[in-house]
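Here the complex is missing one protein chain, while the rest keep their positions.
Right after this comes chain A.
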């Protein structure tokens, strides 16, 4: 077979490869598509058989997700007068009135606070440690680095028991601060390893030039190295945020109300009357930030996941 080259595929091969990958992608996307679509169905359309692909979209699921409602008898409803807003009208179809906001908004906000708080802290501490490991002679450097990585092997449930007891003693259970510290501890191993890879790639000469110019080490670090490491820091932050955003085990074991994030909360929506569109609406809203990040930062994903093993 002369003239064959594995490095440059023939047009026919490319065509077949493209077709197969596209087929896999479409199959993979069906569950995601289904989540989004179910969020816009009415409860009866959601459980119709055969499953409905074409349906009349409604915001009922979203209204139900964000509100709590009470059933009223028709006489009482007469007295209230006509519904004032579009969401009142949706709820009124079922002889119900909105009695207040649901807890979804609160839980979502908790996810934002804890997610971003722990990401900021992991990046802050992780960058400092990674810089030190990359540039200085730290005693027992390799052992410390391995120790940092090994903390990720611990099953969350295994450490959850003493953390539960420890947080109870310190008054940290079910608090935002407690969850931020916990997620930071889990994320920091990844942050240090990824960031060390990025900082290793910045030539030392830049800092040495700054030092000759009369900068202190610290000034050289934040005026020269930090700007150079910005893209690496950004992609590491995404990985930390994705973890804190999605974490469930610690959240369900260590929080009950005040600091509970969305992942333990969304499954409880189904308990309220098998309302699949509301569950789907909550799931969709929760997935959107991560999806947007993934698409915006796709260039950095591959490098981040492989610890910078791929060089262009």
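What we mean here is this: a contact is a pair of C-beta atoms (placed from the backbone, for glycine too) under 8 Å apart; a residue touches a chain by one contact, two chains touch by 3 or more; residues count from 1.
Methods note: contacts and distances are computed from a predicted model.
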Omitted chain, identified by the protein name its UniProt record gives, among "ABC transporter permease", "STAS domain-containing protein", "NAD(P)-dependent oxidoreductase" or "Spore germination protein": "ABC transporter permease"
Listed residues A:59, A:113 or A:138, member touching the removed chain: A:138
Which of A:40, A:62 or A:276 contacts the chain that the document leaves out: A:276
Touching residues (missing chain, whole complex) on chain A: 1-2, 4-7, 9, 13-15, 17-18, 20-22, 24-25, 28-32, 34-35, 38, 46-51, 125-126, 128-129, 131-133, 135-138, 144, 147-148, 150-166, 181-182, 184-185, 188-189, 192, 204-205, 207-209, 211-220, 242, 245-249, 253, 262-264, 266-267, 270, 276, 279-280, 283, 286-287, 290-291, 293-295, 298, 301-302, 305-306, 309-310
